[in-house]
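Got a structure here, written out as structure tokens. Questions coming.
Let's turn to chain A:
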Amino acid sequence: MTAAVDLVNLTRTYPTASAPALKGVDLTVEPGQAVAVLGPSGSGKTTLLRLAAGLDAPDDGDIRLNGASVLHLPPQRRGIAMVSQRPLLFPHMSVLDNVAFGPRMAGAGRMQARNTATRYLELVELPGFGRRRTTELSGGQQQRIALARALAATPQVLLLDEPFSALDSELKSQMHQLLLELRAVLQPTIIMVTHDHHEAMLLADSVAIIIGGMLQQHGPAQSLFTHPQSLAVSRFLGGRNEISGEMRGRAFHCKLGVLRLADGTACAQGRAVMVIRQEAVRLVELTATDADTRGIITHAVAHGARTLVEVCAEGVPLQCEVPPGTPIHVGDHVGVALPVSQRQVLLDDPCPAPSRVGTPAVEHVH
Partner candidate 1 sequence: MKRFVLLILPAAVPTALVLGAAVTMGVAQSMGLTPVAGGPQSSLDAYSAVASSGELAPAVVISLSIALVATAIAIAVGFTTALAMTTTRFGSKVLKGLAISTIPIPHVIGAAAIGLLLADSGWLARLFGSTAGNWPQFVAGPWWAATIIEYAWKESAFIALVVAATLSRDADELAKTAAVLGAGPAARMRYVTMPLATPALILAGTLSFVYALGSFEVPWLLGRAYPEPLPVLAYRLFTSTDLEVRPQAFAVSMVTMAIALVIGVSALRLFRRQVVTA
Partner candidate 2 sequence: MRSRRPRRRLSNAGLGLVALAVAIIVASATLAPVAFAAPTPQASAWANIERTARGQTVSLWMWGGDPQGNAYVDNVLTAAAAKLGVTLARVPIADTKDALNRVLAEHQAGRTDGSVDLIWVNGDNFRTGVQAGIWKCGWADALPNIAYTAPGDPLLASDFGTPVRGCESPWHKAQFTFAYNAARVANPPTTMPALMTWVREHPGRFTYPAPPDFTGSVFMREALYATSGGYANVPASFTQSAYDRLTPALWTTLKRLRPALWRAGQTYPKDSTQLDQLFASGQVDFTMTYGPATLTALVAKGTFPRTTKVLTLKEGTVGNASFLAIPTTSAHFAAAQVVANLALSPEQQAIKADPRAWGQFTVLDVKHLPPAQAQAFANLPKSNVVPTYPVLARHANPELSASWIPKLDDGWRRQVLTGGE
């Protein structure tokens, strides 16, 4: 009940649109793995799921389950289930019959399907809700039923299209917990679309980032944050520090001076941009030995539990996050440490940034 998914060179252009929704996307998911597809609105994430589910056909490319193409199969024969942002429960059926729908379609008798459905209702912790009407449920309950319904269809692959985005944060974390537990039991291959980094990191084994219809990067969540392969990825993931300069030998030359890179880092030569996560940058004493540069604090803003501080060092604005309670005063002179292991130099900018290099990237919030 789990399968490897290969999306090969998927391309899709909608008739009414000028730009393609997807351009040559390749994505491989191992059986039982969960991949989160991250990207800004309109980047083609949902198109990817619709193509995988068979609700839409690609202009080019292939979709393979366990190595075999399923392109010619209609949705109902692909062994794929999907949960959308809206629960889309069948309004004319009871909760139980909604969950029993998949087993019924798979050929189970009415009673057998309902028995199966009862088990899945217990699994999503809504036992005894079977006889209710769908409209009597809260939003979170509806979404849980939708999940149970998808799982009851015993899919090889489960597609989740921002299923929790409409829920409040508490419900959302309950659902996250539930999904983690269900993964442990049922182990379906999961492709989930989200624009919530934290959700992606929490639930998925790996993260794929799609921007402008193209797959930018796919890998373990942590590595994406520390080592983005493009400025676009860095910015999308909220990276705020971009330092222009030049690679010469194994060192990065910029206004801050010469910054060394970790051993084993690729070191092509020429103009480049160094990115470093604001979480990785540390403020240190002016005299500290690990200070890579020095500057004046120009801004300090509470950012959730942490404080976001901007330091102007040699004319370069640097941002860092400091733990709560750290005494910060605008105008103070401080030292700044840029840990070597966290430095990432991007030579070739595949996605030329607008003329705002150096200012914080706009975060996509929807």
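A quick word on the picks: all candidates are chains of the complex that A comes from, given by their letters.
Keep in mind that, in the parts below, a residue touches a chain if its C-beta (ideal position, glycine included) is under 8 Å from a C-beta of that chain, and two chains touch if they have at least 3 such contacts; residues count from 1.
Treat the numbers as computed from the prediction; the structure is a model and nothing was measured.
Candidate 1 is the partner touching chain A in this complex, chosen from 1 or 2.
The touching residues of chain A, counted against candidate 1 in their complex, run 53-55, 74-77, 80-82, 84, 86, 88, 90-93, 101-102, 104-106, 149-150, 153, 159.
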